[in-house]
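Please find one structure pasted underneath; my questions will follow.
As you look at this complex, bear in mind that one protein chain is not there, while each of the others sits in place.
Lettered A and B in written order, each chain numbered from 1.
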Amino acid sequence: MENLPLNEQDFIPLGASASEGEVLAGKPMTYWQDAWQRFRKNKVALFAAILLVIIALFTIFGPAICGYDFTAQNVKIRNQAPSTEHWFGTDSLGRDLFARVAVGGRVSIIIGICGALIVGVIGCLYGGLAAYFGGRVDMVMMRIVDILSSIPNLLLVILLSVVLESSSIPTLLFAMTITSWCGVARIVRAQMLQINRSEYVMAARIMGVSPVKIVLTHFIPNTISVIIVNLTFRIPGFIFSEAFLSYVGLGVAAPNTSWGTLASAAQSTLLFYPYQMLFPSLFIALTTLSFTLMGDGLRDALDPKMRR
Amino acid sequence: MEPLLKVENLHVRFASYAGNVHAVRGVSFEVGRGEVLAIVGESGCGKTVTAKAAMRLLDRTNAIVDKDSRIELDGQDMLHMPRRKLNTIRGKDISMIFQDSMTSLNPTMTVGKQIMENLLTHTSMTKGAARKRAKELLELVEIPDPEDRLDCYPHQLSGGMRQRVMIAIALACDPKLLIADEPTTALDVTIQAQLLDLLGRIKEQNGMSVILVTHDLGVVASFAQRVQVMYAGQIVEHGTVEDIFKRPKHPYTWALLSSIPGRALSSKSELYALKGTPPDLRRPLIGCPFAERCEYCMGICKKQCPSETEVSEGHSASCWLCHEFAPKVQPPRIFGGNE
Partner (left out) sequence: MMNNNEILYDVQGLSRYFPSKRGVVKAVDDVSFQIRKGETFSLVGESGCGKTTCGRTLLGVYSKTAGKVLYHGVDKDSLNKAQQKEYLQKNQMIFQDPYACLDPRMSIASIIEEGMKVHFSYSASERTAICAELLHEVGLPAEFLSRFPHELSGGQRQRIGIARALAMNPEFIVCDEPIAALDVSIQAQVVNLLIRLQKEMGLTYLFISHDLSMVKHISDKIAVMYLGSIVELGTPDVIYNRPMHPYSKALLSAIPVADPDGNWAKKRIPLTGEVPSPVDAPAGCKFWKRCPYAKETCKEQRPALRELETGHFVACHFTEEL
C-alpha cells in the first residue's frame, strides 16, 4: 500500500463512531422481495421463466397470429414441410401445425397446472389435518398414504381411463391426480410438524395466542413456499403423463388436441415427415425443462435455510 | 529453524448472491515445529477460512484465492501443487479435525474402517496391520474397549467419543501439522477438558504442530503457545499467550478480553460490551477495519490501514496507537490482573 506522509494532526483521538443503535445495510425488504432478488440473480431460472411466458403467449395467441383455424382441413396441402405459408408445416389432413401445436399446448399446460393445483389442495388439506390431529389419527392417515402411493401410478391411470370410457380433460385430471396428491400430503405434514416444534410457535403458545391464530400467522405462511416449489416441480410430471396417455391413445379426443396427441399422430409417418413429430415433442421438452429449472431457482430463492 | 507452515499475503474471496465477500484480507503467519498456534476471533472474522485455505479445503466453485498468495508446508508450495500430490500430503503430513463430528464422519462406515481407510491410502500397510494400528489409535485417544469400538458406527457413540474418533483418524499417519477447527465447541465443559488434556499429551508425544481455531479465550490460554487475533479478515495482533493475555496492545484484543465475565469486577455489574457490528466484508475497507467501533479511534485510523508494528520480539499489533505520534493510551484496568 502507498504510505502517505503522516502528520501529528492525524493522531488526535476521535473515539468510537459506531452508534449505540445499530444500522442496517440496504433497503428494507419483505420476505418476498428478498426472494425475488435471489430469483432474479439466478440467470438460468429467470430465462426458464421468460421462456414459459413466451410459450404461454404462443398457446394463447398462436392461432390468431398464423390466421389458420386448428380444425380447418385442406386436402390440397397435406403433409407440407414448414414454409413461410405454414410455419410448422401441415399434417396428414392438411391442418396447419402451428395452430394445432398452439391449441394443443393450451390443453397440455392447463392439465399440468390444474393437476398441480388439485394435488396441492388435496395434499395440503390431508397433510395439514394429519399433522394437526397427530397421534393415532396421524398414524392411520399416513398409512393410507403409504398404501395409496404403493399402487403403480401409470397402471392405475390407464385402468381408470379405460374404465371411465371418456377422454375429456376432467376425466384425465381425475385419473392422474387420484394418487399423486400423496407426495404433497407427506411434504406438508413434515413441514407442519417441523413448524410445530419451532421456537416461534412455542413463544406464541406461551403468550397465549389462540390455535387458529397460530395456524393463520405461522403455519400457513411458512408452508406456502414449500408447496409452491413442490407444485412447480409437479407440473412437468402432469404434462408428461398427459402426453404419455395421449400417445397410447387414451388422451383427449378429436377434434381437440394436445402435444401428446399430436406426437402420437405423427408417429406413423415419422420417417417421412419428421417435423410433424419434432414440433410437439420440442414444446413438451422445452416446457417440462423450463418448469424444472424454474422450480430449482424458486427453491433456492425461497428456502429459508439459504438465508442466513 | 525453518518454520513448518508459512502463509504469506493470503487473500480469499467468496462469490455470493449479494456480491463478492472478501473474507481473508492479506494474512501472513508462520507455524513453527511442535508449536500450538491459536487463531482467535468472532464468527465471520475469517479464522476458519484461513485454516481451510492452508489445507486447500475451500470449495473451488466459489472460493477464489488470490494469485500472489503463498502457502508453504515444509518448503512445498501448497497452493499450486497438483491435486495428485496434494492428496498424498493431505491426511498424512497435514490433517484437520472439525467442530461437528456427526457430519464429519461417514455414518455408513464403521469407525474402524474409517481409521483404516486413511492408513491404507497413505501407507503400504496390510489390512491386518492397519486394523492393529487403528486399535492402537483408539487406545491412544483413550476410548474404552477399543477392540469392540472398531466395529461401531458413528451414531452409536456419544459426541465426545466421536470427537475422539476424529482425532484418531487425523492422527493415523502421524501428521506434522494438525488443524483443529473449534474442536471442543460443541462439547460440554467436562468433556472439553478431557479432550484438551488428550490433545496436549499427544502433541507432546508426537511433537506435531497444531493450529487451533477457536473463539474461546479460556481454551486458548490453557492450550496454546502463540496466539493471533483476527478481525474482519485481518490479523490485528499476534504474540505469545503471555503477550496477548498480559500485555495486549490492540484495542480489539482489549475488548475481547474485557468481555469475559470472569474478569468483571462484581456480579451484575455492567460487562464491557463492544458497540456496533463488524464491517460488511463485501465492501472495500478504507483505514483500520476496527476504527468505527474503537474507543481510541484517531483521524488517521479512518484514512489509512495501520501496518504491523513489532512491540517486542514476536509480538506485533496492527494499530496506529503503536505509532510514535500517537497519544499514550492506558489500556482498560482489568489487565492489571493480579499484578
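The rule we apply is simple: a residue touches a chain if its C-beta (ideal position, glycine included) is under 8 Å from a C-beta of that chain, and two chains touch if they have at least 3 such contacts.
None of these values were measured; they are calculated from a predicted model.
*Asks:* Among B:Arg56, B:Lys246 or B:Arg282, exactly one should touch the missing chain; which is it?
*Replies:* B:Lys246
*Asks:* Among A:Ile77, A:Val209 or A:Leu286, which residue is in touch with the absent chain?
*Replies:* Checking each option in A:Ile77, A:Val209 or A:Leu286, the one touching the absent chain turns out to be A:Val209.
*Asks:* Touching the hidden chain in the complete assembly: which of B:Leu177, B:Leu217, B:Cys294 or B:Ala326 does that?
*Replies:* B:Leu217
*Asks:* With the missing chain put back, one of B:Ile260, B:Leu285 or B:Val329 would touch it. Which one?
*Replies:* B:Ile260
*Asks:* Touching the missing chain, which residues of chain A?
*Replies:* 20-24, 26, 28-31, 34, 198-200, 202-210, 213, 217-218, 221-222, 304, 307-308
*Asks:* Against the chain that's been left off, what residues of chain B make contact? List them.
*Replies:* Missing-chain contacts on chain B: residues 42-43, 158, 160-161, 188-194, 196-197, 200, 215-222, 241-242, 245-246, 255-257, 259-264, 267-268, 270-274, 277, 337-338.
The rule we apply is simple: only the chains that are shown with their structure count from here on.
*Asks:* So how far apart, in whole Å, are chain A and chain B when each is placed at the average of its C-alpha atoms?
*Replies:* Taking the average C-alpha coordinate of chain A and of chain B, the gap between them is 46 Å.
*Asks:* Along chain B, where are the residues that touch chain A in the complex?
*Replies:* Residues in contact with chain A: 17, 275-277, 280, 291-305, 307, 320, 323, 325-327.
*Asks:* Per the contact definition, I'd like the list of chain A residues that touch chain B in the complex.
*Replies:* Going through chain A, the ones touching chain B are 1, 3-4, 6-20, 22, 25, 37-38, 41.
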